[in-house]
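Got a structure here, written out as structure tokens. Questions coming.
A single protein chain has been omitted; all remaining protein chains appear in their positions.
Take a look at subunit A:
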């Protein structure tokens, strides 16, 4: 069912007429919500039957629309925004393996974000952020149009980096998190994650990333 809903959603996004686009989306939204597919419940469903959609194997472009779909189904009935808790869980589920700063982002949002919802714009920009900004934030432009929450996040990371520069290089995956990456082996190590520009070290870094992923997967398996 989720799969069909996603197909319909992607179709609606491709619809050139903005009016029928809106109508289809709101119709879909009503349908899903009538069946109880919203908020955390929707996320559970996604986690359970996600295999049909197989978002880990998606190309960047297809994933973009899937990513929006996740936000779409996570909204509470009658609301336009997603609760922070739901959004955090959703990020951990779908961005896993696609966003190198995911853990830190999530922990930052859960501890510093004051509002109790995540705006759709912020949600969408996070994907862009994960794709265009280097892991070490070296190419982050504060004058660019990032949402304020991302600005604050970068500020926070840079601030903490000044205090403990040594710990930056390796960030172990937080395998104790409830949404830990159990499916990580299915993700190509290079998909969607932004490292520094590929220089001579690319081969080895990709290899070591794969190794780290494997290790994490192993650890998860033991749990």
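In the analysis below, a residue touches a chain if its C-beta (ideal position, glycine included) is under 8 Å from a C-beta of that chain, and two chains touch if they have at least 3 such contacts; residues count from 1.
The rule is short, and it goes like this: contacts and distances are computed from a predicted model.
Participant: Pick, from "Type II methyltransferase M.TaqI-like domain-containing protein", "Cullin family profile domain-containing protein", "19139_t:CDS:1" or "General transcription and DNA repair factor IIH subunit TFB4", the protein name that UniProt gives for the chain of this complex that is not shown.
Facilitator: Going by UniProt, the chain not displayed is called "Cullin family profile domain-containing protein".
Participant: Which of these touches the unseen chain: A:40, A:120 or A:136?
Facilitator: A:120
Participant: Touching the missing chain, which residues of subunit A?
Facilitator: 80-81, 119-122, 124-125, 128, 143-145, 147-148, 151
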